[in-house]
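Moving on, here comes subunit A:
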Amino acid sequence: MGRVKIVGFACNWCCYAGADLAGTSHLKYAPEMRLIRVLCSGRIDPKFILEAFKSGADGVFIGACHPGDCHYQSGNLKTIKRVMLLKKYLKQLGIEEERLCLEFISASEGERFQKVVNQFVEKIKSLGPLNWK
Partner candidate 1 sequence: MEINILEEFFNICDEPIFKCINCGVCSASCPISKFMELSPQKLIFYLVNNKKEVLEKNTIWLCASCLNCQARCRKDIDFSRVADALRHIYLREIARKKWLLELEIDKIKREILTKSPQQLFIALQRKFAYY
Partner candidate 2 sequence: MAEIRIGVYVCHCGMNIAGVVDVKRVVDEIKKMKNVVVARDYVYMCSDPGQDLIKKDIKEYNLNRVVVASCSPRMHEPTFRNTIKEAGLNPYLLEMANIREQDSWVTEDKEEATKKAISLVRIAVLRASLLEELYEKEVTVIPRALVIGGGIAGIQAALDIANAGYEVYLVEKEPSIGGHMAQLEKTFPTLDCSACILTPKMVEVTQNKNIKLMTYCEVEEVSGFVGNFKVKIRQKARGVNPDLCTACGSCSIICPVYVPNEFDCGLAPRKAIYRPFPQAVPNVFTISFKDCVQCGLCEWNCENFAINLNDKDKIIEIDVGAIVVATGYEEFDPRLKPEFGYGRYKEVLTGLEFERILNASGPTFGEIKINGKVPKSIVFIHCVGSRDEQVGNPYCSRVCCMYIAKQAHLVKERLPDCKVTVFYIDVRAFGKGFEEFYTRVKDEGVIYRRGSPSEIYKRGDKLVVRSEDTILGEIIEEEADLVVLGTGLVPRKETLELAKKLKLSLSADNFLLEAHPKLRPVDSNIDGVYLCGCCQGPKDIPDSVAQAKGAASSVIALFNKRVVTVEPIQAYVREDYCSGCHICEGLCPYSALEFDSEKRVMRVNEALCRGCGVCPSACPSGAIVMRHYTDEQIEIQVGGLLWEE
């Protein structure tokens, strides 16, 4: 089956608003993307991501503000570092690093949200389900 499971995290101020804009503009994207709202991408503890992979996620998506635009000054910069480190760790665990994706999407980039989500879901579909236990 081509069905994949994806966990999305979005910061309230940029990516979540961008996703809402994609909605108000009626831009269709892959229904596999389901977002969990957090106030800042800096809230995303690496353990949530590992937890997601452990519980059967095939891909994890993080939407943050563009560097320099963070509502909380620098939360997204911390996320960048965490994600970079986590990708190395994932590789060691035998998970393709492409399964974790960090994208910067501002509140006005509804179209971009649609594009990156579709690309990401496409990518995960081509990688197939994660067989990791």
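If you want to know what made the cut, all candidates are chains of the complex that A comes from, given by their letters.
Keep this in mind: a residue touches a chain if its C-beta (ideal position, glycine included) is under 8 Å from a C-beta of that chain, and two chains touch if they have at least 3 such contacts; residues count from 1.
Only a predicted model underlies this, so the values are computations on that prediction, with no experimental measurement involved.
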_Of 1 or 2, the one touching subunit A somewhere in this complex_ = 2
*Mind pulling up the subunit A residues that touch candidate 2 in the complex?*
5, 7, 12-14, 16-17, 19-20, 22-24, 26-29, 31, 34-40, 42-48, 51-52, 55-57, 68-75, 78, 82, 106-109, 114
